[in-house]
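Worksheet: the structure to be examined is printed underneath.
Only one protein chain is missing; all other protein chains are in place.
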Amino acid sequence: MTNLDELYAEYRPGWTLARPFYRDGAIFEAEAGRIFRQVWLFAGHECQIPQAGDYFTVEAGGDSIIVIRTEEGDVNALFNTCRHRGSKICTEERGHAKRLVCPYHRWAYGTDGALIAARGLPAEIDKSSLGLHRAHVRLTGGLIFVCAAGEPPDFDSVEAEFSALLDPHDLAGAKIAHTVEYELPANWKLVVENHRECYHCPTAHKEYSRIHYDTRLSSTAWKEEIEARTEACRTQWAVLGLDTENVTPTSSFTGAWWRANRTAFPAGHVTESPDGKPVAPLMGEFRQADMGTARAGTYPNFWMHATGDHAATMRLTPTGPESTWMRADWLVRADAVEGVDYEVERLIAFSDRVNREDRDLILGQAGGVSSSRYAPGPLVLGDESRVQHFLDWYMARMKETL
Amino acid sequence: MTNLDELYAEYRPGWTLARPFYRDGAIFEAEAGRIFRQVWLFAGHECQIPQAGDYFTVEAGGDSIIVIRTEEGDVNALFNTCRHRGSKICTEERGHAKRLVCPYHRWAYGTDGALIAARGLPAEIDKSSLGLHRAHVRLTGGLIFVCAAGEPPDFDSVEAEFSALLDPHDLAGAKIAHTVEYELPANWKLVVENHRECYHCPTAHKEYSRIHYDTRLSSTAWKEEIEARTEACRTQWAVLGLDTENVTPTSSFTGAWWRANRTAFPAGHVTESPDGKPVAPLMGEFRQADMGTARAGTYPNFWMHATGDHAATMRLTPTGPESTWMRADWLVRADAVEGVDYEVERLIAFSDRVNREDRDLILGQAGGVSSSRYAPGPLVLGDESRVQHFLDWYMARMKETL
Partner (left out) sequence: MTNLDELYAEYRPGWTLARPFYRDGAIFEAEAGRIFRQVWLFAGHECQIPQAGDYFTVEAGGDSIIVIRTEEGDVNALFNTCRHRGSKICTEERGHAKRLVCPYHRWAYGTDGALIAARGLPAEIDKSSLGLHRAHVRLTGGLIFVCAAGEPPDFDSVEAEFSALLDPHDLAGAKIAHTVEYELPANWKLVVENHRECYHCPTAHKEYSRIHYDTRLSSTAWKEEIEARTEACRTQWAVLGLDTENVTPTSSFTGAWWRANRTAFPAGHVTESPDGKPVAPLMGEFRQADMGTARAGTYPNFWMHATGDHAATMRLTPTGPESTWMRADWLVRADAVEGVDYEVERLIAFSDRVNREDRDLILGQAGGVSSSRYAPGPLVLGDESRVQHFLDWYMARMKETL
């Protein structure tokens, strides 16, 4: 590990990472063990598994994990590896099962992972020691988080903040209206860095910059309007019964590895759509379209925007030193009817466009940081301070003695 | 090699292997040198190269080997690498050649590997030292085995047992009626382990389990019928002149790395087909359809079933730590006419189905053993004792001081 330690030591806050961090296999392996199998990861939505026995699988640092709804209505997370000969129990990405039966030799497990049946297993072998390994699970605001570590990091603050921000949107009672998945041939940290700054927005995301204040936050010309508009919304939303402590002009991280806040739209816009007009029925108990934008996110794999009529979430999964799997979901209220209450094309137009624009930028960056002449460059602080926030967090995790 | 030695030391008989054995590149390399370039490998069928000059190529631990019929009717095995600049001599998988001529600079070799012609080679360079390197070859029961080692392991017992079992089927005088090849994205040992137990058969191979006694061998309810049926067949086959010493209820290994035995079908079945009825004309000198199932196999790359009317063989070739090339051949008597005497679809239906069912099981297992939480699991001895037999053999080869 000496080489990695030397690399960590060379990190200079306020500058980008050294070249190996974006392409080296040994660092990728280290990240799986020190980050993706240690921290809380966004796994998916509660509404993906409404019934007892509904499950989906998700990857954490190379490990497949089954996320399943129990008879009691809880959600469990179980390592998807049979304790007999190691076969995957669930070979599909999603499904429904009362018991988890390994397809190879039919060893059967309960939704809590306990080994129920193993034909021919001698009595002297202790069945209770052969249950599926369990991962930790926490639910908040309709989102499911898992952690593969033995001892998980604290989650209570995240749960409280996300719940306060997202419960009014009732994502647990929503449905996924559309999903887009793609592999991005770039290191996952380039994806996160991209998401953590809007320095590129004015030229790369023109539509986004028109609908949101993000690119105008540091402009003195806009300071007054943004503050006034934020205050007006806060007052209006408080009247409607919303918790407004999290209403802010900016969308900075509110914790060491998460954020949960709500921003106001410029007047005339009520949701994230090309024209700022609604694209679906109101969610939860909302009584008006303009609920601003609830923004939530967690390092290393999740961010989302929720407006009065829909939510768009993004989950990333590293698949190699230079490839990342991206999954974007769009949620609307469960009883909304496609073609009547919403059109998928219109629903996804705004954020799908942002995602495509970012994909191209990230690909170009991946091509450049692979050069032998690439060296860490200076972050433009202010505009890119949140990139440093992420890199500082990342480096602290990597250097930590486990 | 310290790391590998530590891994070997951790092996616990009666349990599956540790995770690196199913996915690590260093172990894959070690296996090429300690197993695939040291032991006897099934290469193919004598009937693939009936005429002098007929050849095919086969891979042994990453090396291409030419298997060629000589003028004298022998079979030679030659490393497919020109002694001049290393070009492949035979670039096709099969062909016919009186002399082996390198396509690059036309250096020519005899079917015994001797360098015959090398334009411009100075007289002071000793031509006799520049023949193609030779591998060892042995023929038995119509099968061709090769060994790339300097000093090959003993083959005499295999030759004797295979000859006694298979000669009556006359595979040397048969023809290949059909071949199926595919890459299985899984470590080759998962393939062998799968083949070495029938614990998965009752649920995974329902048709197979109906036609064969395998899954009923440990049932006391069936003990009497199986023994009676075996004894009846043995008597009947002896009358027909067959050597019946190898007739047994089970199909266990008869040597350290091979097996050769014949099992009886349940009454009413005479061959391996969905309905147990013949699918091709009788082979060799057989005078009745029901000759049971002649089962032969060798670690690490071969198994076969031969019945009165056809034979189905399987050869595996590791192509990476997590990929294996599979080749299945079906043989019928040489003068059988497709469409008249047999239909390919019906001929392959039974064993092709078993192969497909196994492929899915192996893929699922490959997905699971790659998890960081996978750990060796307990074999269900009795049902899975032969998996341990293979793993013990494997581990002994890997630990051996060469």
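Here the chain labels run A and B in written order, and each chain numbers its own residues starting at 1.
Note that contacts are C-beta pairs under 8 Å (C-beta built on N, C-alpha and C of every residue); 3 or more make two chains touch, one makes a residue touch a chain.
None of these values were measured; they are calculated from a predicted model.
Contact with the undisplayed chain is limited, among B:Arg19, B:Arg69 or B:Arg83, to B:Arg83. Of the options A:Ser252, A:Ser323, A:Asn355 or A:Ser370, the residue whose C-beta touches the omitted chain is A:Ser370.
Checked against the hidden chain, the listed residues B:Gln48, B:Ser64 or B:Ser252 yield one contact partner: B:Ser64.
Listed here are the subunit A residues that touch the chain not shown: 16, 193, 199-200, 203-204, 360-361, 363-365, 367-374, 377-383.
Residue positions on subunit B in contact with the hidden chain: 32-33, 37, 61-64, 79-89, 91, 103-106, 118-122, 125, 130, 133, 148, in rising order.
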